[in-house]
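All protein chains of the complex are present and in place, except for one that has been dropped.
Let's turn to subunit A:
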Amino acid sequence: MSLGSVPLKYKISIDRDQCMKCMRCVDNCSYGVYRVEDDKILIDSRKCTACHRCISMCPRDAINLQERPVDYRSHPLWTVEAREDVINQARTGKIILAGMGNAVDYPIIFDRLVLDACQVTNPSIDPLREPMELRTYIGKKPSKLEFTKNNGDIDLKTKLSPNLKLDTPLMIGHMSYGAISLNAQLSLAKAVAKTGTFMGTGEGGMHEAIYPYQDHTIVQIASGRFGVDIDYLERGAAIEIKVGQGAKPGIGGHLPGEKVCADVSCTRMIPLGSDAISPAPHHDIYSIEDLAQLVRSLKEATNWEKPVFVKIAAVHNVAAIAAGIARSSADAVVIDGFKGGTGAAPKVFRDNVGIPIEAAIAAVDQKLNDQGIRNEVSIIASGGIRNSGDLAKSIALGADAVYIGTASLIALGCRVCGNCYRGLCPWGIATQKPELVNRIDSDVGAENVANLIHAWTLELSELMGAAGLNSIESLRGNRERLRGYMLDQGLLDVLKIESVGA
């Protein structure tokens, strides 16, 4: 028997008194919600994804969107989503894929952490008047410095490892060309070049349009090794080995053949229209020793001139794994929390596997400190960083810098509709269709993303000033400046912070 259809997710309506029939909604909707018949705009709400493109382009604010216009019988356990997933799998017998990050209503630890500020004693600092030191170096720091005297001069004898110099402790994480469009990637590249920071290329090679900004890129080598050759490795300012991703820990990925267009095929170095399959593990890494071999292999191939990062998903034993990575010659460990975004991931992984970034940062920082090797690696945190408050809290928990992903896409228009996998992104971000990609002017996009980075940097300076700190080093791992609000004792212990009032 047929299961019939499930109710609409969104209902679109047009205020016909307001509408001037400019047809911008019809032109802008790439999902086909609108069509014109007999001079009337007709609506097919079932096709709507709540991407807000039409709403943002409507000059009269005539479009209204309602989520879940049809009620189910309410039930605390059998949520609408639980019921609809069962219906979907009863129909198909398949694994459910979903876009964007974790969509389960887990408590957000960031929102249960509060920052400190000075009152009366230890006066706060006004960043307008005093210099605030946000410059951040990512890479190994020597455990001690040795000098030699040279005719009255002092020369540094210790050989320093290569570090990345960031003007702000904020970078853009890895989103590949293929997952996002070239204009989106170009916008991000121009923005990081403008703001003195870096972006990840993702797995999938580097398009030649990005070459002018290559000194601001971190190239990624993942299990599929797509687009990886010696030229690619030499182009990046740093190299990142992707072991795992917060949105889907423990599994690989694959770019479906239909997304492998001519340009993507050329950048990834695979045939047009073929599936790009990244296996779950790197098949030359089955142990920490093998990881060390890959780290060193990358360093040998690039003459020990580039920092090598290792990115892992935040999982239960993240601290012990990070301690292993710190001993592998890697220069930074990237930890991606379970709220990290993705173009597509099996829903059961996205919503159920991994741990929150807040706990992972604290656990890793603590473990590395306990073992006396915190200087061996920088910690880069990612996965659900929404604003400068999350940024400041991440650093106070022990991170050196953060990666943002989703936030930088929202700065390009993304409204987190979660339909990235359909390749029809009306904002020109998660699509390869030229007419959609062209909706992004990379100069305008770069300005928006640079504005965001600039704004968070300003806010971070203000937060630090208010706490009486004038350098980012004084905030890093400074858990004394954090308090937990309504967190249980177990979590307070993991985060190594006190409760509010304590």
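FYI, contacts are C-beta pairs under 8 Å (C-beta built on N, C-alpha and C of every residue); 3 or more make two chains touch, one makes a residue touch a chain; residues count from 1.
As a working rule, contacts and distances are computed from a predicted model.
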item	value
Among "YIP1 family protein", "ABC transporter permease", "Glutamate synthase domain-containing protein 3" or "Pyruvate:ferredoxin oxidoreductase, alpha subunit", UniProt-listed name of the chain not shown	"Glutamate synthase domain-containing protein 3"
Omitted-chain contact residue, chosen from A:N88, A:N369 or A:N387	A:N88
Of A:P69, A:G257 or A:G468, the residue in touch with the unshown chain	A:G257
Residue of A:D27, A:E146, A:E208 or A:D275 touching the missing chain in the full complex	A:D275
Absent-chain contact - pick from A:S124, A:T302 or A:N369	A:T302
Missing-partner contacts on subunit A, residue numbers	85, 88-89, 91-92, 94-99, 223-225, 228-230, 233, 254, 256-257, 265, 269-271, 274-275, 277, 279, 283-284, 290, 293-294, 296-297, 300-304, 346-347, 418, 421-422
